[in-house]
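Can you keep this structure in mind? I'll have questions shortly.
Of the protein chains in this complex, one is absent; all others appear in place.
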Amino acid sequence: MRKKKININTIMPFLILGGMLIIFGIATHGQVFVKQNLLNLFNQSAATIIAGLGMIFVASMGGTDITHGSLLAVAAAFSAMAGQAFGAGGMFPTAILVGALSGLFLGVLNAKFKVPSFMASLSMLIALRAFVNWLLSARVIMVPQSIKFIDGFSFKLPALIVLIIIIGYIFKYTPFGTYLRAIGENENAIKYAGINVDKIKIVAFMISGIMAAIAGIFTIVRMGGSNNTLGNGFEMKVMMAMFIGGIPVQGGMGTKLYKLIVGAPTIILLENGMVLCGAGGGVTQGVRGVVLLAAVYLTMVIYSKFNGTGGSKSGAISKLLKECT
Amino acid sequence: MGVKMRKLKKQMILLGCIGAIFVISNMAVDGRLLTWNNMKIIITHAIFPSFVSWGMMFIFTSGLIDLSIGANILLSANIGAICAMDLGMGYFGLIGMTLISAVILEQLSVNCSVNLKIPSWISGLGMALIFEAILTFYSTIRSKTEGSSNITLVNYREMGSMPYMAIIWIIGFAAAYIIFNRSTLGLNIRAIGGNEGVAKAMGINMKKTMLSGAVVGALFIGMAAIIQESYAGKLASTSGLGSLSTIFKSLATVLLAQSFERVVSMPVGIIFSAVFVTSLFNVLTLIGVPSGTGQEMCLGAIVILCGIISHWRYKGVVK
Amino acid sequence: MAEEILKTENLSKSFGATKANKNINITIHSGSVFGLAGENGSGKSTLASIICGIQKRDGGIIYKDGNEYNPANLIEANRLHVSMVVQELGVVGSLPPAINMFLGRTDEFTTGGIVNLNKMEEAANKQLKKWDLGSIPMDCMTEELSIEQRKILELARALSTDPDFLVLDEISQALSHDRREILYRFIKRFTKEGKTILMVTHDLDEMMEICDTIAVLRDGEMIETKPTSEFTINELKRKMIGREISGEYYRSDWKEEYQEEVILEVENLTVPDQLKDISFQLHKGEILGVCGLSDAGIHSLGRALFGMSERRTGKVCVKTTKALLNKPKDVIKAGGAYLSKDRDLDGLMLDASLGSNLAVPSVSDLSGRLGFLNPREVKNLAEEIKDSFEIKATGIEHIVKSLSGGNRQKVNLSRWLVKDLKFIILDCPTRGVDIGVKAYIYNILKKAKKEGIGILLISDELSETIGMSDRIMIMRDRRIAGILSRNTDFTEDKIIEVML
Partner (left out) sequence: MKNFSKLFSILLVLTMTVLMLSGCSGKKASEDAQTRDDAETTAAPAGNQSEESTDSDGASGNTSGTYKIGYNYFGSGSYALLSLANNSKVAIDAFGNEAVGMDDEFSVEKIVQDIENMISSGADGLIIWLPAESLYLTVADICKQAEVPFVLNDKIPSDESIIKELKANPYFVGAVSPANSVYGEAIAQYALSQNLKTCIISSSGVGDASDTPRLEAFTKAFTEGGGEILAELHADAADAAQGQLEDTLVANPDPDFIYGVGSDFGIAAVSALENAGNTRAVVLTSGLDKQALSLLGNSPMKMVNGDFWICGMLSAVVLQNYLDGTPLKDANGGPVWVDNVMPFEVPADKYDLYTRFFLDEYCYSNDEIKQMSGKYNPDFNYDAFIKLIQDQDYSLDKRLIQKYKESKVTADELKAVGIDVD
């Protein structure tokens, strides 16, 4: 019984992705599988995955970090400046620094000052966007041609794989990762096990910020430069990738990395497939909404089928709103 | 009794702080803040967020975090306007249809969560995408045929103009307060939010309560939509979850109110927060802080600040 | 004998494969206190909740006052004058006490759809006064009340439905010694009015003391029902677990013995309005019991020692290494551990698997270079703990939530004992645990004592502290009131005398 449930839950994201591939494969008469298009799919989902690799740390604690959209823009802007000043070499350190700082700030707010992460990161989202508006206004900062190679498949794929491996290692094979998920289950249990929860939280937020910043670099290199509308609504895209992959909203032990890595292409494929089907404008968005619901619903149904319980409430947020009182 | 005194003291402090802030900033803008005319403007701007926040209050408290509210407002407002103008249904169309569609849309998204066990804010996101898509269809067509992307409410705009707005506001507050603090529904919603187990055991019908809570919330949201439509004459459609930005201010308001719930009860807190947030923007404008950049940064800072203050020396788990 | 108030015939209930109740037949007479004894999972809570309509029965009939009785839910049961204080249900923290008391029945106080709070508060106070349960502040949020006040509030809530048949499920374990007295007084008055109480408790002494009749359940079957006077406590225990408790239950010896080496040294430990100037030493292989009245601060002591309480002054250190213990992680580093009173809230990850729960304290030890954590090692460790401590679960994938209270406590305790500890601070380790596990835990403690681990045993149950400790540290209003030795006569009266 129990074993079975694990299996179903494990393969669910793959089922959804596979189903989607089949549907679009038929609908577009195989156009989806054209080499160029597969490459597009990869290019388009790369940034989402990278940012997700960070966000999952916060999500597994049951926290929320929706700064990604704006943070990406800020990091991109600064790293582009650095790129112009010191060449390609300057970009990554700058971006990472920016990401880390933002993450540190958020983490301290959440861990030390007990500001609910949703509240804090929402404010940051607004503030950082305003900041980048002020910083760039209509200005565009081009990235040096020398850095363009980053956008090449031959660099991006290995880079992505390395990142996944590193993050996967930290997330799954270190005490730190275990504590994260444990915090998602019951923060007190970890406190009473004599573990410095605050430190872990802060680090998690920092990693989240850093990954968002790195995603920022991959984005501007793709865009050719940074401008102030960069990364609009990016955070929601990343979240959808996690949700459609079946990562529990309230975090905890059910948070698995592969779910994100499968979820991101699923969302992208959905947009890509619809366009290939010749559906434009609002249609894609509407369908995206329905499929998101359908996917999560299916996961839930399967889950409750084998477990009897399905969380009808959004764990993290409802909890945090209660904490607000 | 001691508890009551402590609470009273807290309330006094809060009021004092707000008052002080107002006086100080009034000096900062050499007296242009606390003029009758300016206060009128601030109130005018505070009314929309207040209603949205009251709506959120009834939905969020029972644990349903619905992010489709923004899209809901845009869509139902446009539907109402169409009924009022194009279909010539006048005020009935504006008020009736907006409220009805607001309720229906809200029920859709809440049902997804309550009945289909989809975590509420995923269902919220999904529904937001769908609502926006519908509105996008409409405005794409309209911009072809009508020479304008979204319908403009030309007549029937009294509800967006001052005396009426304030009256509606006061009525809305009374309703929100009574329902939230003094009605079985409100108490049950709060019970569910506070401790599901107890609520169940005490024979409270969870599903029914949550859904009817959503209905009440939707009515407030609908009112908000009407007011904003009448006030601005036009609510433009968005895509890509742009609708979220419509409720950022209100979200901030609700979070603020929530942080001070230990001092004043939510409905009152919302009024304070709404006025506070709107006057913040007003003051910044008076000082000459540029909009689109400086002002939003300040908003972010202020919300965080309030978050810190309200959770000062707070024990317990915060996600 | 008074007339029958409640009678069940072949009552049965099963959850999936497991039969929680098999053909239960009980007859309860009005004006009596009827005790339900049994281990965790013996089906007493199930029986109680069926009677109160919280759960549906599969078969059988219940008669109340002679006519058939089949409540759909607790509310309907209330209407039929049956009420219950449900174990670990609690209250809504974010609502005022009065509303909590009448939750779900707020319509009774509405006029024109508007709830009249004052009326409600009056009613609430009347209720408390009526049974003199002590007063509870009404003009605050319930979360501001103490745990005991909340439990009393729950009792009042149950009483507010004006029951003539009241079920108390594990109410006393949340209450300290003096509040229990209030409870017992109430029970006497209640029954004197010809009303009836069905009592479910793990505290057998309590049961022997206040129940008129005791029914023993085991694995969902009714083993025996007879007047308390005809039971001896040992017979009762035997009936409950179906076997003689192996060896001694508490310690058999009556002398204070431990090694000279001091492990933990505490000097004028003080926490504002929690602890005043506490100084003591914990020796190697000593069990130091701590007891006191509800507000004596025994639980704060545990938290303070573990470094959880803020603005703590004074010195807590490991004698040998002189290492100061200011933060929880210092304690852990020094080979200490702390089990808080509230197992589920502060200890376990209820929705997580047994394995991950068992592993948590040890992962940092298991991790190698680059903090590498081998999943296999973790798994093995979990398996090992599970087997060596006989935790009853299908496997380490078993979700902890679905374990019995006893097993949960085993999980909570065992995962620490596998580390090589120097001392451990236990706060009510046997709270809500059945005899079997209780005995098991006591054996573990004895074993730990032999291995030279210093144990600080904080407990609400006098018998437990008396039974296990070498020395008992008695606290009164946040100070140490005295330390008794096991050598000198270790009697309940003497301790209580120091307590008050």
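The chains carry the letters A, B and C, assigned in the order they are written, with residues numbered from 1 in each.
Keep in mind that, in the parts below, a contact is a pair of C-beta atoms (placed from the backbone, for glycine too) under 8 Å apart; a residue touches a chain by one contact, two chains touch by 3 or more.
In this text, all values refer to a predicted model and were calculated from it rather than measured experimentally.
Within the full complex, the chain left out of the display contacts the shown chains A, B. Shown as candidates are A:S79, A:N186, A:S208 or A:N232; the residue that touches the absent chain is A:N232.
Between the chain not shown and the residues B:N26, B:T152, B:N205 or B:S265, the one that touches is B:T152.
On the side of chain A, the interface with the absent chain consists of residues 23-24, 26-29, 31, 34, 36-37, 40, 43-44, 47, 133-134, 136-143, 219-220, 222-234, 268, 271-272, 274-287, 290-291, 293-294, 297, using the contact rule stated above.
On the side of chain B, touch with the chain left out of the figure occurs at residues 29, 32, 35, 37-38, 41, 44-45, 111-112, 115-116, 132, 135-136, 139-140, 143-150, 152, 161-162, 228, 231-242, 245-246, 278, 281-282, 285-286, 288, 290-293.
By definition in this document, only the chains that are shown with their structure count from here on.
The busiest chain interface, judged by C-beta pairs in contact, is A-B. Spacing of chain A relative to chain C, judged by their CA centroids, is 43 angstrom.
A straight line joining the Cα centres of chain A and chain B is 28 Å long.
With touch defined as above, residues shared between interfaces to two or more other chains in chain C number as follows: 94. Looking at chain B, one finds that residues 193-194, 262 touch two or more other chains.
Residue ranges of chain A in contact with chain C, taken from their complex: 2-3, 6, 169, 172-179, 181-182, 185-186, 188-196, 252-253, 322, 325. Every residue of chain B that touches chain C in the complex is listed here, in rising order: 1-4, 7, 178, 182-184, 187-188, 190-191, 193-195, 197-199, 201-204, 262. Those residues of chain C whose C-beta lies close enough to touch chain A in the complex are 94, 306, 308, 327-329, 331-332, 337-340, 345-353, 356-357, 359-361, 363-364, 366-367, 370-375, 394-395, 397-398.
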